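Left out: one protein chain. Kept in place: all the others.
Chain nomenclature is as follows: A, B and C, assigned in order of appearance, with residue numbering initiated at 1 for each chain independently.
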């Protein structure tokens, strides 16, 4: 069975259970499903919202490319990635990644790999809106995220 | 906030979305939620069901111990583990692990750690029932599962 | 003599033919290894179940222990094959 890859970039929230159900629908050869949900943290009450800007078109293309690479590299049976844009409040979902495979480590590695590359390669930018009403800075990319990505080239 | 650990050993199925919602309920300091669902594979049609035997009492105790260790080691905000027993058909859920933390790698590592130790330390045993009606063998423990567990002592 | 509850799981249970029993143990049964040796004197079903001693896992009062562990104070001792959950 060909691996299925589902990618969406959308303003609205997503439904974790519905996405897992869609990915598993009609097949009983999947042994392991790993999901990653990235949420907006309130930063101890200082944050009112994150504003997510994206590059329409390229965002979908880039995430699809990362998912297909994960499918090939880890032998995934299916992969899903959904990334939201627009204004996102603390506690709300930002991103969902799902990886399915016959065995557990491939599913863990697949989801982890997609997140690491999505962080550093998918064209999204976050701006903070403070709880005091002021508009904060654009978040800076972290060296730790580059390091997390680069470990995947060391490991093989 | 104290980390919450939820552990259940049950015959009935579980609801992934409900468990994630319960774990995240009323808090907006969680940045990453990783879930692992282990499912019964049909083994290319050869398997009718798995029969899962467990050691009541010790199963809950052992899984709780593993979850608490993961919470401490990875700084998790919350962890959930649910393991089913009884007869489980292909495509059905066997086990669910959820790990929540402020940042993504701790959530990935926490869920992965719980699964590796659960595989080798939680008192469950699987027996195969074949599609042709015959009762198969008890599954043997895999050296690969011991190796997966042992890497956590090498890594630190 | 002391009485202890023994519980068996998976193919250890199937080969012994029961899931649990209360046994009086002689005073010279000090460790899990002693217990395994003692059980193997009780009949063919125990010999068959415990033939490969090194693969048998044990728990005392629902905690994993090695074969060298003293069983003094045990209320419940479990014997079972390597686990295959998850």
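By our rule, a contact is a pair of C-beta atoms (placed from the backbone, for glycine too) under 8 Å apart; a residue touches a chain by one contact, two chains touch by 3 or more.
The model shown is predicted, which means the values in this text are computed figures rather than measured ones.
Note that the undisplayed chain, when the full complex is considered, contacts A.
The hidden chain makes contact, of the residues A:6, A:28, A:61 or A:105, with A:61. Within the complete assembly, A:140 is the residue of A:2, A:140 or A:153 that touches the hidden chain. By the touch rule set out above, chain A reaches the unshown chain at residues 38, 52-55, 57-59, 61-62, 83, 94-95, 115, 118-127, 138-141, 145.
Here is the rule we go by: only the chains that are shown with their structure count from here on.
Once chain C is ignored, the contact network of the remaining chains holds as one piece. Of all chains shown, B has the CA centroid lying nearest to the centroid of every protein CA atom.
Averaged C-alpha coordinates put the centre of chain A at 22 Å from the centre of chain B. Centroids of chain A and chain C (each the mean of its C-alpha atoms) stand 48 Å apart.
In chain B, the residues that touch at least two other chains are 38, 115. Of all residues in chain C, those touching 2 or more other chains are 86, listed in ascending order.
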